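With one protein chain removed, the remaining protein chains of the complex are shown where they sit.
Right, chain A next:
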Amino acid sequence: MSYYDLDAILTDAEKVPCKFELDVPDLGYLDNNPSQALKAQTPVSLSLWLAELLALSSRTQSSNPEDSAPFLTLEMPKALSNEVVSALKADPRAVALRDQTHNMYGLATRMLDLFEEPELCAVLRRTFVTRAAETALHARKAGATDDVVRGEGFLSGLEEWERSLFRRAHDGNKACKEWMEGVKK
């Protein structure tokens, strides 16, 4: 992953729900209450890069992993909540992933690094593969026929990984079509 990868930067900025394990002074404005300290266990959303750091680092100096405690605990973001996952289980093609978040799979891989969720991993893999076949079909048909309306709903629901996949599939088809039209010359 490149340092200048815009998708990675945007994924870093995704908001993740989390709860602080201790009272934090001067952070009350995160809970719309600027005059007081942020109480422990108040649900707030932080950017993934910050939440990840705070959740992985220990607030005590001791090197013993037993009594080390993180600053906050993370929860699954809404895009990977149970409702979305069960909808994906039912029919991967019917869910507009882009409405959940623009970097659905990017966020999911980051969360899977943090949580051990074999089931979520399997559901996402099935979703990706099933939607990829559909994406390739649209990539092949794009521009060839006039029924734009049919694919529009699905295509506008593609998130960033799937968009780049669409572009690659379409580029291949386009190069092949161009050659085929140029054969006669």
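Just so it is clear, a residue touches a chain if its C-beta (ideal position, glycine included) is under 8 Å from a C-beta of that chain, and two chains touch if they have at least 3 such contacts; residues count from 1.
Assume contacts and distances are computed from a predicted model.
Here one chain is missing from view; checked against "DNA replication complex GINS protein PSF2", "Cytochrome b-c1 complex subunit 2, mitochondrial", "Translation initiation factor eIF2B subunit beta" or "Signal peptidase complex subunit 2", UniProt names that protein "DNA replication complex GINS protein PSF2". Only one residue from A:V16, A:L38 or A:L74 touches the chain missing from this view: A:L74. Interface with the hidden chain, as seen from chain A, comprises residues 55-58, 65, 68-70, 73-75, 105, 108-109, 112-116, 118, 121-122, 124-126, 128-130, 132-133, 136-137, 139-140, 161, 164-165, 168-169, 171-173, 175-176, 178-180, 182-184.
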